[in-house]
Structure formats: C-alpha cells, structure tokens
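Only a single protein chain was left out; the remaining protein chains are all shown in position.
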Amino acid sequence: MSFTAPVLSYSLLSPMLILLGGALIGVLVEAFVSKALRPAVQLTLTLGTLLLAVMQLWRIRGQQSLTAAVGTIVFDGPAFLLQASILIIAIISVFLIADTEHFAALPAALPGSEEERQAVQSGNQITEVYPLTLFAVAGMVMFPVANDLITLFVALEMLSLPLYLMAGLSRRRRLASQEAALKYFLLGAFSSAFFLFGAAYLYGYSASITFAGIREAIVGGGGNDVLLLIGIAFLSIGLLFKVGAVPFHSWSPDVYQGAPTPVTAFMAAATKIAAFGAMLRIYYTVFANAQWSWTPVLSGIAIVTMLLGSLVAIAQRDVKRMLAYSSIAHAGFLLSGVIALNKAGLDATIFYLFAYGVATVGAFAVVTLVRDSAGEVTDLNRWKGLGKRSPFAATSFALFLLAFAGIPLTSGFIGKFSIFSAAYESGAKGVVIAGVLSSAIAAFFYIRVIVLMFFTDATEDGTSVEIPSILTQASVVIAAVVTVALGVYPAPLLDFITNLAIFIR
Amino acid sequence: MDASNYLYISALLFTIGAVGVVVRRNAIVVFMCIELMLNAANLSFVTFSRINGDLNGQIMAFFTMVVAACEVVVGLAIIVTIYRSRRSASVDDASLLKR
Amino acid sequence: MNTSQSLVYLIALPLAGAALLLLGGRRTDKWGHLLATALSASSFGVGLYQLSQMLGRSTEARPVSQKLFEWINVGTFNVDAGLLLDQLSICFVLLITGVGTLIHVYSISYMSHDHDRRRFFAFLNLFIAAMLLLVLGDSYLSLYVGWEGVGLASYLLIGFWNQKPAYATASKKAFVMNRVGDMGLSFAIMIAFATMGTVSFAGVAEQVENTSEAALTGMGIMLLIAAAGKSAQFPLQAWLGDAMAGPTPVSALIHAATMVTAGVYLITRSNFVFDAAPTAQLLVVIVGAITLMFGALIGTAKDDIKKALAASTMSQIGYMILAAGLGPVGYAFAIMHLLTHGFFKAGMFLGAGSVMHGMNDEVNMRKYGALRKFMPITFATFGLGYLAILGVPPFAGFYSKDMIIETAFNAGGVKGIILGSVTLLGAGITAFYMTRVMILTFTGTKRWDEDAHPHESPWLMWLPMAVLAIGSVTSGFLLSRGDALVNWLHPLFEHHEEHEHHLLEPIVVSGLALTMVAIGVAIAFVKYSRQEVANIAPENVSVFTKIARQDLMQDRFNEAVFMRPGQALTTTLGATDEAVIDGTVRGVGQLAMSSGSALRGLQNGFVRSYAALILVGAVALIAAIWVVVQ
Partner (left out) sequence: MKWLTLLMLLPLAGAAVIAVLPKGNEKAAKQSALVTTLVVMTATIAMAVGFQRDNVDLQFVEKYSWIPSFGINYALGVDAIALVLILMSTILAPVVVLAGWNEAHGGRWSVKTFYILILVLETMMIGVFAATDVFLFYVIFEAMLIPVYFLIGGYGSGERSAAAVKFLIYSLVGGLLMLASIIALYVMSGAQGGHTFDINKLSQLQMSSMTQNLLFLGFFIAFAIKAPVWPFHTWLPDAAQSATPGTSVLLLGVLDKVGTFGMIRYCLTLFPEASKTFTPVILILAVISIVYGAFLAISAKDIKRLIAYTSISHFGFITMGIFAMTSQGQSGAILYMFNHGFSTAALFLVAGWMISRRGSSTIADFGGLQRVAPVLAWTFFLAGLSSLALPGLSSFVSEFLVLVGTFTRYPVHAIIATFGIVLAALYILIPVQKALHGPTTPGNENLKDLNLREKLAIAPVIAIIVVLGFYPSPLLKVINPAATHVISQMGFTDPAPTNGGK
C-alpha cells in the first residue's frame, strides 16, 4: 500500500502555526531565560507573535479553502473576521496581562506562605501566563475554523485548558482565584463531556465526523432522527456552556470574579467570539437544515438568558459579577443573531461580537485601574464618587456601560439594532421583544453604576485610581475610541463584514 | 449480538458519571466521574464506528484519550493546589464565590 | 358701512397711558396721575367727536367701523382685529370715558396719600382701554379680549391693597368667578363658529335665520352665563360684595357704572340671537328678576355702606337684565336705566367714598350718623342720587325704572303680571334700604368713634360728585324726552310691530311705583328714624335678617357645593398621582429588583449545584426538542 503525504496549505494555517510556535518558544523562555529578563522577553514575544499572526492573517484575507488541512480546517470570510477579532482582542488583553501586579509571583506556593512572600519580595515573577495565553488564543482561532468534530473538540480543549489554569493565577485573594479555577475546570470538563457525547451521536447519525458529511446526512434525511437530535442537543450544551447561556451560565459569575481581572477580560471577550464563531459555523452550515428542531429551543434559551442576565445584574454589588451577568445577557442578544439564520444575522453577530469584545476588554481594563492598598476594589459601593477622583476612568467606564446599554452613538447601539432587526427579519419577533424588554432592565443597572460614579459623593477610604502601565491606559483608550467610532460611523466595518462574511461549505 | 447494546451501556455509564458529578463531594472522585462520562462517549464512538463501518470514530476515540490525559494533568494540578491551600479536597468547601 | 380711522385712538390713548406708567415706574410718580386723567379725558373727547360725526349722518349711515389688522386666520376661522362704533356702543363709550374721567379726577385727591397712586392710575387707564375694546370690538372674539381685559383690570384694582390678605382673596374670587362666566362666552363663540362658521356680530346676525333654534338657544344661554359672571347676576353674583375691597373710586367706576353693566351690553348686542331663541330670552328675564330681588334683600341688611350700595347695584342691574330679556321693547330701556344708573350709582359711591374719607375709612353705617352738617356737599349730591334711584320724578331713575316696570307688566299674560309685581316690589325694597342708608349716614345722632372728626372733602373730590349729581337729576329726562334714546337705538333692534296691549296705563304704573316707594321710605323711617340705632349690629334679629346679612348664604352655598368638593378632589388626585400612578411605576422597578435578588439565590457557590443545574438543563433541552419535534 502506498502512503500519500497529506497536502497542507501552510499559508492558510500560518496564523495558528505562528501562535503555537510562539507559545512553545514561550515555554522555553520560561525555562531558560533569567528571571529578571523574563517578563520583558515574554511580553515582547507574545505581542510579537500575535502581531505576526495578525499580519499573516491580513495577507490571506479573502481567500477561501475547504482543504486547508485535508478537510479538517476551513478558511473563509467569517473565519478571517472571527480570527482577526480574536487576535485584536487578544492583543488588547495582553496589554492588561502585562501588568504583572495581578498575577501570583509563584502560583505553586501556598497562599500566605513564607516562600510566596520571598517570591514577591525578590520580584521573581513566574510569567507562564504568556505562553498559556498564546495556547488559548491558538485554540480560539482554531475553534471557528474547525471543519470536523475532532478538530472542533481539540480546539475546544485547547482554548479551555489554559484558561482553567489562568483563572487560578491571581495574586490577591488567591483562595478565591483557585476556587474559580476549580469550578471552571470541573464544570468545563463536565460540559465538554456532554459535547463529546453529542459529537458521538452526530457521528452515529451521519457515519461521518466531517461537517460536510453531517450536513449531507441531514439534508439527505432518512437517518435516525433520535441520534441527530440527541447529538444536536448535547453538542449545543458544550457550546452554550462556553458562551454562558442560561442554564449553563452559572460558572461565569464566579469565575469572572475569582480570576485575575486581565484574564477575565481576555476570556470574557475572546472566548465569546471563538465560541459564537464555532456556533455560527455549525448552526449556519451543518445544522441549517435541521432548523425546525433547534430554532424554537434556542429562541427560548436566548429569551431566558437575556432576561435572567439583566434581572440578576440589577442585584449585584460587585462590579466584576455585574459585568459577568451583563455578559450573560449579551450572550442572549448574540444568540438571537444565531437564531436569525440569515445573512443579516451573520453580519450582525460578527459585528456585535467585535464591538462587544472591545468594549468588554475596555470595561475590565478600567476595573484594573480602581485600587486601594490591597489591590483592586471591585465593591461597587466603593466606586462612589469615582467621577470626581478620576474623570478618565469614570468617563470611559460610563462610555462602555452606555455601549452595553445600547445607547445611540456607541457601538452597542448599532450592534443591537442590526442583530435585532436580523432576528425580526427571520420572524423571531418574540426574541426581539424580550431583547428590547431586557435592554430596558439592563439600562436600569448600567445607569445605577453611572449614578454611583458621578452623582454620589465618595464615602471615605483610599480607593484610588492609578495608571499602572501605559499599556493599560492604552487599552482603555483604544477600546473607547473603537466603541465611539463604531457608534458614529460604523459603515466601513459593516460593509467590510457584509462583503466577507459568507460561509463556504 | 446487537451492537446497540453497547450504546445503552455507554448511555448508562454517561448517566452514572453525570449523577456522580452531582452527588460526590471529593474533587478527585468528581473528576473521575467526568472521565467516566468521557469514556462513555468514547464507547459510543467506537460502537458507532463499528455500526457504520467507518474508522474515523476510532480515531476520534484516540484523540479523546489524549485530550483526557491533558485534562488530567491540568485538573490534578488545580485540585492539588487547592488541596494544599485548603487542606481539603471537598468541592463544597470551595464556595467563597457566590451570589 | 363707513369707516373711521380715529376709532383706534379711543382705545390707544388710555392703553398708551397704562403702558407708559407701568413701564415708566417710579420716574412717572410726579405726573403719572395727571397724564392718565388727561388721556382718559382726551379719549372722552374723541368719543364726543365721534358722536358729533354720527349725529351728522343719516340713521342707516351712522355705524362706523375700522379694520386694524388680520388677527387670527386659520382655515375658515377668520377674525380681524376690527372696531365697530354704532348707536349702542357710542352710549357706552361716552359713559365709560365720561364717568371714567370724572373718577380719575376724584382719585387724584382720594389716592393722594397712597404712594402707589401712579400704579392705580395706570390700572384705571388699563381698565378704560379694555372696557372700550369690549364695547368697540366688532366680533365676539375681540369682545372677549376686552371682556377678560376688564376682568384683569378689576382684579388688579380690587386687589390694589392686596397686602391685606382678605383683599387679595376678594380679588382672586372676583377673577375666578368671572372666568366661569368667560367660559360661557367661549362656549358661545365655539357654538357660533361651529354652527354659523363666523364669530363676528354682523356675520352671526345674518346667519341667525339659517340656524336652528336649538343652537341659538344654546348660544344664548352661554351668553347669559357670561353676562351673569360679569354683571354679578344670579347665580354668579357672589363676588361683587367682596369686590368692595377695592378703593372706592374703583367701586364707583367698575363695580357700579361700567364693567358690571357689560353683561347688559352683551345681551343687547346679541339681540338677534335672543330674539330668535325665546327660551334663552325667558331665562334672561328670570335671572334678572331673581337677581333684582336678591340684591334688594341683601341691601336691606347690610351695615357696610359700600356693600349696601353694591347690593343695590346688583339689584339695579337685575332691572336692566330683566328689561333686556323682554326683547326689542326692552333693550332701549335697559340701556337707558344703565346710563342713568351709571350717573346716580357712581355719584353715590363717590359720596360714600367722601364719607369714608372724612371718617378714617370707616364703612360701618352704624358708626355714622348726623353727618349732614359736617359734609353738606356730599349730603346734597348723595341725596340727589338717592332720589334718582328711588325713581322720584323728575329725577333720572323715575324715567328709566318706570319704563322697565311698565314694559314688564306689558310683557303679557301671567309672565307680565309676575314680572311687573317683582319689579314693583323691588322698587319698594330699594326705597327702604336706600332710605335706611340715608338715615343711618346723614341724619340721627352721632355714633362715631372718638378719633373721628368728619370734614367735607376737597373740591377735586366733590366736583365730580356734583357733576354726577347733575347727571342723576337730568339724564333721565333728557334721554327720554321724545323717546330720544329709543329712537336713537331703534335701527339696531328689528321691531316686529309690537302689539301694544297696555295691561296698565303708564300713569297707573307710575302711581303704583310711587306708592311702593312711599311705603318703603315710610317703613325705613319708622324703623330707623323713630328709634335709636345701636352702633353695633343687634344680634336678636329675625332669621331673615340674619340670612340677609350673610348675603342669603351665597358664599356658604358656593363653599359647600364647589370649593369643598373641589379641594377634596384636588387632594385626592394629588395622593392618587403619588400612590397609584407613580406607585405603579416604582412598583415595576421594585419587582425587577426583588426578582433579581431572588434569582441571585440560585448562585449559591456550590459547584455541584451548578453541575446539577447543567444536568437539569440538559434534560430540559432534550425534553424541549422532543416537544418541538412532536
């Protein structure tokens, strides 16, 4: 028997390869470069890798291929857009991660132990977070381009496992951080089991692990629908878990709160893009013809997610948890774009993902700025009067909140409008109504925070705002600029998306 | 014999695992239950590959094992750390973050 | 119709005065009053000039008009700011500007000690302007402007001393009750526009025959309400008594001679409506008759000289309204009584003012007495007015009032008899209470407070009184000589040749009237001249007197029927707004809040429960898909 070497189009895979390469080098750096240099080296390496990946990605924009890696990877317009979004978000997030203040100097050491104290004093900072980030990013960019179940599963784990660890790296409140890691890990693994089980049944239904094969089976019909439905259901659980849709959301508030804020920012923004990217591809291409079975259910989930997210957010006292619930609500909004199942829905969702991702990173970036002697202050009551003490932080945070609330002239409004109109066009009027309603509820607590910051006098205590690094500041500014720009003149991006966002099968 | 019996078994294993995750306290055991679920999935993969006369399912199974192994590494790392700092592997003790 | 460009000056002159004095502020204190008087006088001059012009023209050519500018012009609703001067309005113009000027003169001295005199004169001018606009406007809408304008002026003047809360309240009361009347006027205008498509006098007049009686009746009733509001007729009479809070010249000008007669003007002006709407006309008569008695009865019990006079004003206007309600025959007499009344009542008010002037602003007649010797001129002028109002020949009232009584009797049938006797009775009661006023004030013994040293008023004050007194002697005779006024106004009211069934000969009527008057006077004499008058009102009096003292319960009534329920409604509405409407809104917010906190409970921090939730979710998902598929 003869062996034919698989044909790989490296140029299309290059972004992923670059990222993985960078990550591996990062591991080596961690091992061999002297402690003193490490942070700087790792930072440059990571940023370099990401930038390189972006440039590479830009070069291959507009190309299309089903056979990038013998049919396991697909590259097309949406793939480009989603990968680009993920990389950009990643870069901004790395700006935050660069502030080592957030990360345990020696995660292996016991909280409060002597060796930890020494590690902190000697300034020996373990910088494993950088390679972890790169691995995660690699997984994320692979998730939306996977074209068969294996790749999909591998990508899923590849983006998850590093995040589990990163969640546990916080320097302050380490117990909480470790707990976050544990919860995230257990629940993540739990959900991926469902995912895998679903995959198995899809395979059973279609006798194929490639998306193409599954789609043909669905189109052709005649298979055992029970297998198909179980498959769809369980696979969806895995994905819905990642995007934090009700009732698979319960990990996100705890993890968002426990994880180091830069990591929270990164996963809140990037993971959503990756997961929704994958969802879009799967639902728009693979499951499209089984629409009758899943759209109603997904609509229900979307509605519940929006409402619950908005309602519970009202009752939050911790800014990170509040943002977590708002991200749950937004998952609901985004789902309505998936349900739409039309071109407009695809464009809208991609735009929304990018706009929301940027705003989210910005918001968490501001959270990292608000500190006292014991590190970050996330208790909302201690944000009172922030507007007086730091107009910069308060104003930009207010801007991001308004964007979340979907107030005109911010990116959030354009996103909401486009995604709801797409959903309405597909006849999902109920979802739109629920969306509008929950936006009203949501507005309620976004405004509450604005009131806290601007209209209430500071209580006491040394909650101060410090700009630790130029990079953090930069990330806030970039996010703010993008948010406003996309609100005032979104036309270019929208057109760009509209022209590119076409799935190939 | 009818291959679908294997499916029932795998379903059973999956359910046992899932229930186990909910009812057991010890993090390690919980994690083992999850592994059980993964393997249930694997079993169905293999079964289906047999039913469909297609090898991809078995390839998938191998991948799953690898991934599961990675998961073990990460998972144990986390569990051990938390055990060291809490002196307890009970998942119920880790409930600082709530509401 | 010929036009005259000078009509506008009638209004513009006093209006300019008002504006100048109000905007000029204290700078104009020195000469403000003089300017105001001059302007009012010059307006009177213009009036005389117009009269002479008018006399020069043939009957049908007499009315003149002037279009000022396009005012409101929307769709078919076209109203120009236009003035109309005809035989009817000229009478008013002369009365307003004439009496007005006299009262300006009087006030110069009367208000000389008030450091806000300038403002007082500004308001007087404002009133003159508004009143002239009222009688000169050529459409109901422009009349409306004047109508509320005089209301405003009256409000400002009643409340001129509004630092006294009671006075402020009185002015507010007057304005609000007037607004009720104004509402009637606006309804009338709306009806006119909706049914006839026009609101000008001329337009309505020619549309009348194409319009259903129902509509006209409605319009007539609304006009009547308006008239009742302005002219303090039943049931909107309650404000007039309190309006005496204003400085006495105001009472004389606005609340005796001119503004309160605007109602009579409105009804006579709208004769074409009422002639076509018998029901409305009947109501007019009834209102007139009731008010006539109402006022007269109140008058018998008042110890406050001004309030007594006010009551009498009310009753006299009752006469006019009644006459106006008698249709074409009555209009002229209504106007005639209006004019004569303008003279003698204004005169008597000024007299009352002069008395108060001498008695440190004491108004309680029980504290007067024997003032005859101390203020002879006042006594004389007041006396002449007294004779006039009684209707003693040949004084003014004799002509005007007897005409009304006679016409009332001749109204025919039961109606005639009732009305006739009411008017007769009214004459008697009038005689009684006016005599009472005379006796209590000028004769008998001194009942003054210690610090009172009465003296005659300066010439600036008694001169106008004298002039008015002359008027109250002669006006009646002059106006009725050869039916001068009747013929003068004749072309305005179309007479379907009245079937002259004389129920009573004029001479008989006069006889009856005089007898009633004599009786009234006699009773008064017996009651107040024979026995000593207590200088504090005795409490052991008949129920009737008690009621009469309280203005026949009019305020009690309004309070019980309108004020109290109104206040109750207002407070309840306030509460409802807070509790129910805003409450609902807040409730929704609360609901969201609480449900949020409730759901928050799900997040109990135990990873196993989260896993359970996922598991449940998975099962639910399967179930849901199952349901969908089935």
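Order of writing sets the labels: A, B and C. Residues in every chain begin at 1.
Methods note: contacts are C-beta pairs under 8 Å (C-beta built on N, C-alpha and C of every residue); 3 or more make two chains touch, one makes a residue touch a chain.
No experiment lies behind these values; they were computed from the predicted model shown.
Asks: As a test of the contact rule: which chains in view would the missing one touch?
Replies: Touch partners of the hidden chain, whole complex considered, are A, C.
Asks: Which of these, C:L48, C:L94, C:V180 or C:L504, touches the one chain of the complex that we don't see?
Replies: Residue touching the chain left out of view: C:V180.
Asks: Among C:L216, C:M434 or C:V467, exactly one should touch the missing chain; which is it?
Replies: That would be C:L216, which touches the missing chain.
Asks: If I consider the whole complex, including the chain that's not displayed, which of C:A194, C:V508, C:A522 or C:M553 touches that chain?
Replies: C:A194
Asks: Touching the missing chain, which residues of subunit A?
Replies: Counting over the whole complex, subunit A touches the hidden chain at residues 347, 387-388, 402, 405, 407-409, 413-414, 417-418, 420-421, 424-425, 432-433, 436-437, 439-440, 443-444, 447-448, 451, 454-456, 489-491, 494-495, 498.
Asks: Extract the touching residues of subunit C with respect to the undisplayed chain.
Replies: These residues touch the chain not displayed: 22, 69-77, 81, 141, 144-145, 147-149, 152, 159, 162-165, 168-169, 172, 175-176, 179-180, 182-183, 186-187, 189-191, 193-197, 207, 210-216, 218, 569-571, 573-574, 577, 581-582, 585, 589.
Here is the rule we go by: only the chains that are shown with their structure count from here on.
Asks: What whole-number Å value describes the gap between the mean CA coordinates of subunit A and subunit C?
Replies: Whole-Å distance between the two chain centres: 80.
Asks: What positions in subunit C touch 2 or more of the other chains?
Replies: If we look for residues of subunit C contacting two or more partner chains, we find 600, 603, 605, 607, 611, 618.
Asks: Can you list every residue of subunit B that touches 2 or more other chains, as numbers and ranges?
Replies: Counting only residues that touch two or more other chains, subunit B contributes 18, 21, 30, 91, 94-99.
Asks: Name, in rising order, each residue of subunit C that touches subunit B in their complex.
Replies: Answer in residue numbers: 600-601, 603-608, 611-612, 615, 618.
Asks: Enumerate the contact residues on subunit A facing subunit B in the complex.
Replies: So the residues of subunit A touching subunit B come out as 107-108, 110-111, 149-150, 153-154, 157, 161, 164-165, 168, 174-176, 178-183, 185-186, 189-190, 192-194, 196-197, 199-201, 203-204, 207-209, 253-254, 257-258, 321.
Asks: Taking the touch rule as given, give the residues of subunit C at its contact with subunit A in the complex, in rising order.
Replies: Residue list for subunit C touching subunit A: 589, 592-593, 595-597, 599-600, 602-603, 605, 607, 609-611, 613-614, 616-618, 620-622, 624-626, 628-629.
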